[in-house]
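Heads up, the thing below is written out as structure tokens.
Here the complex is missing a single protein chain, while all its other protein chains stay put.
The block that comes next holds chain A.
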Amino acid sequence: MNSNLQSADRSIRQDAGNSENDRYEVSALTPPVDVIENVSGITLYADLPGVTREGLNLHVEASTLTIEAESSLKVPDGLKISHTEVALGRFRRVFTLSKELDTEKVTAELDHGVLKLRIPKTAHAQPRRIEVKVG
């Protein structure tokens, strides 16, 4: 079966270290996602803790969907970190979309740090029932 969303992380990662200065600027965590498809479209959920609407940047170009987000976490002055599991405040993930997805009609919701992205399929890709005439 065809999978409509394919992770294009790998090619992006290779692009990521072109110059020495870029290296740290582009460092980002990969948020875990769930992708569910049904007949009318695809729903993507991504964990983006600490991200507000202002810190979220969604981008569709040609067949590439980019999710970029920055955490709004502010720590008190003089904080000494003793244990770190989330070392960066930036998230990024890239997906390749397939043709039957309608990128014009993408809707996004951000709730409690979870992004819900709905990408519907174009009308002609929706299943239709064909009436069989008895002659």
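Observations
Keep this in mind: a contact is a pair of C-beta atoms (placed from the backbone, for glycine too) under 8 Å apart; a residue touches a chain by one contact, two chains touch by 3 or more; residues count from 1.
Just so it is clear, contacts and distances are computed from a predicted model.
With the options "Spore protein SP21", "ABC transporter ATP-binding protein", "Peptidoglycan-associated lipoprotein" or "Energy transducer TonB" in hand, the undepicted chain maps to the protein name "Spore protein SP21" (source: UniProt). Contact between chain A and the absent chain runs through residues 1, 3-5, 7, 13, 16-17, 23-24, 26-40, 45, 47-52, 71-73, 75-88, 91-92, 111-114.
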